[in-house]
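Shown here: the complex without one of its protein chains, the others still in place.
After this line comes chain A, so read on.
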């Protein structure tokens, strides 16, 4: 066991746990955001750099601070480590800089994006972004790639977290898509037109933190926050069959896996459950689903009274910080 101090809060975790997981054990506002790290996917993390934290004391044995900010999602804890996240100006400024980088080539087409309302990048920029852009050049665009009848790829929205690549590697039998090109021309593609077609391919939609991979059967049907999330299950021969239904009235508009408060799926589901079972009668309804991941979805239906909800409730301190001047 290792004892670490995270933002002044002491927490004891197993050896080999990452700083991010230790912070998640504390929970609440101190947890660093993560765009590319995904607990169920081995090898993910370290790429988006939004989870950077400052280690002010390496360990009890070697109390020197780490010279650079470290990615908390891949750095294992040491006994006696002292980590600063929300209490460190340097970390917040670096994070602000990285969010800006993620946004300069993002189309910001939230009004027409199916992911809006449950988008990690939206939440991240709401909390750590700045309201103006300093980027004047044309934003990067890509040629359209068709991934088949179920999955819609919008490469312009992609932040290259590699989650969908790991998913295809680890959940499905064969990966047909990957990252092509390099630098800011890197893109998700299948190289030569290819359909992503296997029983679990739909999971790439769930792991995508932005609207780059969306469900074609749900495309433009509705906004996320108008639909009601319901826990449901069915007897499925290929997967656990435990899903979240997103319904409006009697219509099931969308089926997704159940996600926890960090938008990580509890159990991956198969394509039959996700794309084909769109009738209420296909499912056994368990009850309303509580959505934690910093969104307005649940608020509309179950959590808060709809009247008198402050439009911008208690903005976190970090949002009012200025960009670094030098």
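One rule holds in what follows: a contact is a pair of C-beta atoms (placed from the backbone, for glycine too) under 8 Å apart; a residue touches a chain by one contact, two chains touch by 3 or more; residues count from 1.
Keep in mind that, in the parts below, contacts and distances are computed from a predicted model.
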Undisplayed chain, where the name is taken from the UniProt record, one of "NADH-quinone oxidoreductase subunit F", "Amidohydrolase family protein", "ABC transporter permease" or "Protein-arginine kinase": "NADH-quinone oxidoreductase subunit F"
Among A:92, A:119, A:145 or A:159, the residue in touch with the chain that has been omitted: A:159
Given A:11, A:34 or A:102, the one touching the chain that is not displayed: A:102
Residue of A:65, A:149, A:181 or A:288 touching the missing chain in the full complex: A:181
Hidden partner chain, touching residue among A:4, A:52 or A:269: A:52
Where the missing chain touches chain A, by residue: 45-50, 52, 68-69, 71, 74, 94, 97-98, 100-102, 104-105, 134-135, 137, 140, 159-160, 162, 178-179, 181-186, 323-326
